[in-house]
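Before anything else, here's the structure in question.
Note that one protein chain is taken out, while the other chains of the complex remain in position.
On to chain A.
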Amino acid sequence: MLTLQCPHCGVHAEETELTGGGEAHLKRFGPGSDDDAFEGYLFLRENPKGVHFERWRHSYGCGKWFHAARCTVTMEVFGTYTAQTSKPPQDLLDRISEKRPGWRWRDLNEPA
């Protein structure tokens, strides 16, 4: 059972206090988008064995959404950060690269 630190209120929250919200950093496609783009947005999800970026809500705490970077195999948590961003902070990406050289996730590649 995971614990994640809520970046909003600082609490190390038990998984039972949290609600998972699936993959992070989706780009919304609305009216006018083509079928493929809309399908990708609504249905297609990363399912990595390894580094993953997810949305969580501190439902039974402060109520805020946040993002977490986690290894789906070992449950290592690389960091949590605000949900109010379209991409993970660079220092977090650097930290992941240090621990998981060569990792890839969507268009987030390891810096050369």
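By our rule, a residue touches a chain if its C-beta (ideal position, glycine included) is under 8 Å from a C-beta of that chain, and two chains touch if they have at least 3 such contacts; residues count from 1.
We adopt the following convention: contacts and distances are computed from a predicted model.
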### Task
Would you mind picking the UniProt name of the chain not drawn here, from "Elongation factor 4", "Tryptophan synthase beta chain", "NADH-quinone oxidoreductase" or "Sarcosine oxidase subunit alpha family protein"?
"Sarcosine oxidase subunit alpha family protein"
#### Entry: Given A:11, A:77 or A:108, the one touching the chain that is not displayed
A:77
### Query
What chain A residues would touch the chain not displayed?
1-3, 14, 21, 28-33, 35, 38, 42, 55, 57, 59, 63-65, 71, 74-77, 83-84, 99
